[in-house]
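Missing here is one protein chain; the remaining ones are kept as they sit in the complex.
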Amino acid sequence: MDLSALYTELILEHSQKSEHKRQLKTSTCSERGHNPSCGDDITIELLVEDGKIVDAAFTGSGCAISQASTSMMIDLIKGRSAEEAQTLANIFLGMIKREISSEAELELLEEAIAFQNVSNMPARVKCAVLAWHTLTEAMKEL
Amino acid sequence: MDLSALYTELILEHSQKSEHKRQLKTSTCSERGHNPSCGDDITIELLVEDGKIVDAAFTGSGCAISQASTSMMIDLIKGRSAEEAQTLANIFLGMIKREISSEAELELLEEAIAFQNVSNMPARVKCAVLAWHTLTEAMKEL
Amino acid sequence: MLSLDAIRAQFPALTQKVYGKPLIYLDNAATTQTPIDVLVACREYKEKSNANPHRGAHYLGVQATTLYENARNKVAKFINAASSQEVIFTKNATEALNLVAYSYGMSKISQDEEIVLCISEHHSNLVPWQMVAKAKGAKLRYLYLADDYTLSWSEVEKVITEKTALVAIAQMSNVLGTVYPLKDVISYAHEKGAVVVVDGAQSVPHLQTDVQALDADFFAFSGHKMYGPMGIGVLYGKREHLEAMPPFLRGGEMVEYVEEQVTTFNELPYKFEAGTPNVEGAVGLAAAIDFLEKISLEDVKAYEDGLTSYALGKLQEVPYLKIYGALDAKGRGPVISFSLEGCHPHDVATIVDSDGIALRAGHHCAQPLMRYLGAPATSRISFALYNTKDEIDACVASLKGVRRWLGHGS
Partner (left out) sequence: MLSLDAIRAQFPALTQKVYGKPLIYLDNAATTQTPIDVLVACREYKEKSNANPHRGAHYLGVQATTLYENARNKVAKFINAASSQEVIFTKNATEALNLVAYSYGMSKISQDEEIVLCISEHHSNLVPWQMVAKAKGAKLRYLYLADDYTLSWSEVEKVITEKTALVAIAQMSNVLGTVYPLKDVISYAHEKGAVVVVDGAQSVPHLQTDVQALDADFFAFSGHKMYGPMGIGVLYGKREHLEAMPPFLRGGEMVEYVEEQVTTFNELPYKFEAGTPNVEGAVGLAAAIDFLEKISLEDVKAYEDGLTSYALGKLQEVPYLKIYGALDAKGRGPVISFSLEGCHPHDVATIVDSDGIALRAGHHCAQPLMRYLGAPATSRISFALYNTKDEIDACVASLKGVRRWLGHGS
């Protein structure tokens, strides 16, 4: 197992201090997601105007993987439409399940492509996908 | 396994038609004993006068071993005192459990010594001892 | 189909001798022997992947989890469940049926509703329902059998009514061998608004199982009767029921959040699996399914039907022998109960045992049926895919000597 492919500098940076780890003053929707068995517990807030995610943030605690994944996700979706965000979530989840491997699609994930290795680590898959599932749930409220 | 040591002529005779298989007109005590798992189900009746078993009989159904054992037991205890009957029951049960092996004691069982082989047949032990346990229970009422 | 010799070679237990005679094992309805692939799978699990599943973030924990969940997926496919979340591992069919009785029965069945059982039910699909009926003030009603040991449609229409909340019935009787027309019974029960609990303990090793085609609400079976290990069983339940039911056993794994006073529960199927599961049992069951599917259940059935037909014919030639069950292999499985006039089944078993032949004597955990049949006990032979006509011949020959041993002449 190659740890350096998992705990990359990028992932560590995001996990340790994320500019997105804060509370929104006003939000359109928010959703709590958790993995009871490992203790990951995050809440995602979105501010959506005219179908566009104008602001997003998260709070909560968890392992480096879940924290970094959440942070990078917010990087990626901020400023996009809810539809685009859902598409990206689908690509991310597809990548982890190894159902999507087209370079072109994966590139849309930008930095979050760093989690591709997690698809080989069944014990950590739940950590990586938590934010993206939570996002999907949150957007159902829109 | 030697079947002929189990299904001896004596045992078969007792199992097929026993003079003791009948109902007493009057009885001092009676007890039902059963092995639910194999279907043996007998009722033993005793007529005890002045501490002496003046008459005894049984009804019910079961395998050759349980029927013969019951019949021989009644042969043996009729006319004896309740104490003597209890001693004989203890010897019989001790023989089957292989706790008693003294020839002198075993000879007191007379024909019922025919069941000694059953101590090698765990599957049939319950059949052989049913009557004797039932007798013990019955005599507790005296 | 594999050759019979090749199949038998996979069962180490079949090569043993008892009292110096080759074992002839005809007690398969009680438990089957185990093929080498299953033994090896269990052993390999213990040597290479043993860990507590769902708990470890370490290599072996992941291995154990993967093997356990793969076994669940295999079971789901084997019985054609819509989702593996509908497959719950238990220790045996009995626990599976108790799970339904405690969780569904105790919460959904009300006073004056009726629970319908077949008179041939095994105690494991009967005593739990007596408990529910008593606790909830419901009524227990029975489907009785016709003289030919089948369930008539008029009986179904008479007993299953609008009042019926639940029908619990085995797909195949472990005494008579009768295979009940469950598809029709289930569809009729559904029309009346009842759910149906199918006890598949006897049918699964012999018939292709398709819980969706049956439209069963619940379906229970045991690994040890289908060439798998002891200590593992399965409850299938339709998702809609399982979602709505309270948990049964409580403890590790089946929870989401536990606070001092209250707990929320895990999602399916974990909600119903408390404590460390029997991973090696599940792995062995998966190997047993592989074994069965390599041969194909169609071929198994064809072969076993042949054995049953042959045995029914031969047994009828034995003087004083009476068969309890249909005399034709159609509509029945490879389980044949009988009595020998004047001979107690227990004595019959002992006598044929001395020839190395294992058959079963007793009430077969179906006392209400025995009472209905008017027989306190019967003898029973039951076949698996490894039995042979030669074994049947040997058994019949041995049976022919029984009355002589018991002093009834020849």
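Observations on the model:
When the chains are written out, they are named A, B and C in that same order, and each has its own residue count from 1.
Operating definition for what follows: contacts are C-beta pairs under 8 Å (C-beta built on N, C-alpha and C of every residue); 3 or more make two chains touch, one makes a residue touch a chain.
Just so we're clear, the structure is a prediction, and the values are computed from it rather than from any experiment.
For the omitted chain, the shown partners it touches in the full complex are A, B, C. Only one of C:Asp27, C:Glu113, C:Asp217 or C:Glu391 touches the chain withheld from this view, namely C:Asp27. Across C:His224, C:Arg332 or C:Arg403, the residue that sits in touch with the chain not pictured is C:His224. Listed by residue number, the positions of chain A touching the unshown chain are 1-3, 6-7, 9, 12-13, 15-16, 36-41, 61-65, 121, 123-124, 127. Looking at chain C, the residues touching the absent chain are 12-13, 16, 18-19, 23, 25, 27, 30-31, 33-34, 39, 42-43, 46-48, 50-52, 55-61, 91-95, 97-98, 101-102, 119, 122-128, 130-131, 140, 142, 222, 224, 229-233, 249-255, 257-263, 274-281, 346, 349-350, 353, 356-362, 365, 367-368, 371. Take chain B: the residues that touch the chain left off the picture are 36-38, 121-124.
The criterion applied here is as follows: only the chains that are shown with their structure count from here on.
Ranked by number of C-beta pairs in contact, the top chain pair is B-C. Chain A and chain B, compared by their mean Cα positions, are separated by 79 Å.
Chain B and chain C have Cα centroids separated by 38 Å. Among the residues of chain C, none is found touching two or more other chains. In chain B, no residue reaches two or more other chains under the touch definition.
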